[in-house]
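Below is one structure, written out as structure tokens, with a few remarks after it.
For this depiction, one protein chain was excluded, whereas all remaining protein chains were kept in their positions.
Let's turn to chain A:
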Amino acid sequence: MTLQINLPGLVLKNPIMPASGCFGFGREYSDVFDLNQLGAIIIKAATKQSRYGNQTPRVAETSSGMLNAIGLQNPGVEAIINQELPFLSDYDVPIIANVAGSSVEEYVEVTKALTRTTTVKAIELNISCPNVKQGGIQFGTDPELAAEVTSKVKAVSHVPVYVKLSPNTSNIVAMAKAVEAAGADGLSMINTLTGMQINLSSRKPILANKTGGLSGPAIKPIAIRMVYEVRQHVSIPIIGMGGIMNAEDVLEFLLAGANAVAIGTANFHNPFVCPEIIQALPGVLEQYGFRSVEDAIGKGHEHGVTNFSRA
């Protein structure tokens, strides 16, 4: 059975890729399994300057998931290009670079730098960041801001741009439509949901940053709903993610309308999860009556367009 999938700018051996921030720059996991098995790798967010990130503790465990507040720690885009990308270029796996920023200009500059290289085959625009120039409002919650950053980044990028949507919004479809209209080649969704955990004894939040992003199976139903809803209103491809632990979860995302998937938190539970899912996927597709990955995409929509009620 073929698992191959073609997306703008990307020919994927299979639809499985590690999610940004959960796989570093690939180096550590190269000690665990052969990275050539992966469909693609989405590397950790890059910003213009190096960032130390937040204080520790940076992670906490929740029911069926975890909270993280790493704070976009990274060595800065030039160091990533010089110190991390050469290692990855030795693998036969498309690299998707996650771009973060605190202003439109920063997103543009980081994208320009990354697309100078031949290793980066696509950009994933992480718009779940506050815009410091506009009082910290998140790019990912304002359709106009999201459209602006998308079109400016598109203008300087010769590789496809996938915009990574934040679920921390009341209208995900409006966000998706706005970035599609602004020229996005694809979507990637969802990023983490803002959450918090308080220690009963110390009466203090567990994370030093107080709040963090919730990920893992706890958010999967939300991710599935959002992919499903967005699929009915936009035509660009979707990389789906949020709580995937096994090949059945992958199929659920495909049915909802994702064209490929990313796997984040599950890597911490089981560092071999990506190759294990790749191995199990053909059997699961077959079990549910599909002949290929392509065949399953969007098949959860066959009962027609649903009107989602908006409270």
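Some notes on this structure:
In this section, a residue touches a chain if its C-beta (ideal position, glycine included) is under 8 Å from a C-beta of that chain, and two chains touch if they have at least 3 such contacts; residues count from 1.
Please note the rule applied: contacts and distances are computed from a predicted model.
The chain absent from the displayed complex carries the UniProt protein name "Dihydroorotate dehydrogenase B (NAD(+)), electron transfer subunit", chosen from "Dihydroorotate dehydrogenase B (NAD(+)), electron transfer subunit", "Iron-sulfur cluster assembly ATPase protein SufC", "Arginine ABC transporter ATP-binding protein" or "Branched-chain amino acid transport system permease protein".
Contact with the undisplayed chain is limited, among A:5, A:66, A:159 or A:172, to A:66. Contact with the chain not shown here comes from a single listed residue; of A:57, A:130, A:183 or A:282, that residue is A:57. One of A:31, A:92 or A:302 touches the chain omitted from the figure, and that residue is A:31. Chain A meets the missing chain through residues 21-24, 27-29, 31-32, 44, 50, 52-53, 56-66, 68, 70, 73, 216-217, 245, 265-272.
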